[in-house]
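Encoded as structure tokens, here's the structure I'll be asking about.
== chain A ==
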Amino acid sequence: MKKMRPDEISAIIKSKFPQVTEEAGTNYIIVPKESILEVSQYIKNPPLALDNLHCITGIDRKEKIEVVYTLYSIGEHHGVTLKVNLTLEDLNVASVSAIWKSANWLEREVYDLFGVIFSGHPDLRRILNPYDWQGYPLRKNYSNPDFIAKPRM
Partner candidate 1 sequence: MAVIEKIPCAKIIEKVPGGGFFLTTSESILKWGKESSLWPMTFGLACCAIEMIATGAPRFDIDRFGAGVFRASPRQCDVMVVAGTICVKMNDCIRRLYAQMPEPKYVIAMGNCAISGGIFYYDTYSVTKGTESLGINVDVFIPGCPPRPENLLFGLMKLQEKIRNEKNAAR
Partner candidate 2 sequence: MLSILTIIWALIVGIIVLGFIAASAMFLIWWERKVSAHIQSRYGPMRVGWHGVLQSVADAVKLLLKENIIPAEADKLVWWLAPFIAVVPPVMAFVVLPFGKNLIVKDLNVGVLYLMALSSVSVIGIFMAGWGSNNKYSLIGGMRSAAQIISYELPLILSMIIVAMQAGSLSMQKIVLAQAGCWNIFHPNLAIAFFVYLTSATAEINRVPFDIPEAESELVAGFHTEYSGMKFAMFFIGEYTNLFIISAIAATLFFGGWQGPVLPGVVWFLIKSYGIVFVLMWVRWTFPRLRVDQLMGFAWKVLTPISFFNLALTGWLLIK
């Protein structure tokens, strides 16, 4: 089977879900946070068969937090990247851990480091930091008394 290019994949997704957009200059697909579950459900199954949720990343863009889902297909050898933008006021997004089991720990990690709340997650606790940790360390405005910044040249 011919390997699909990212733009072909995003074309398929866009034709199915009109609400998704493409980030300018890249092939990253921006999904509104309400429709992450149905998009996930669709792309997990053939024809796209993206059965491998490789990585979930949070990015603190100061005014918003991006959650990036990196997906690959073992059988079809192609991949796609989804993005969900969350405003700081409402950091809720549906959990995809029922669709891909690997999301369980990956989402816990994003919750731990960024404070994004994945609703519907079976066990949303901190994972890397102690359970009683305060704050979300990878936010850009995070501060901690023990934190010693390296002097920059």
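By our rule, contacts are C-beta pairs under 8 Å (C-beta built on N, C-alpha and C of every residue); 3 or more make two chains touch, one makes a residue touch a chain; residues count from 1.
How these were chosen: all candidates are chains of the complex that A comes from, given by their letters.
On a predicted model such as this, the values are computed, not experimentally measured, just so you know.
Every option in 1 or 2 belongs to this complex, yet chain A touches just one of them, candidate 1. Interface residues of chain A, counted against candidate 1 in their complex, comprise 128-130, 137, 142, 144, 146-150.
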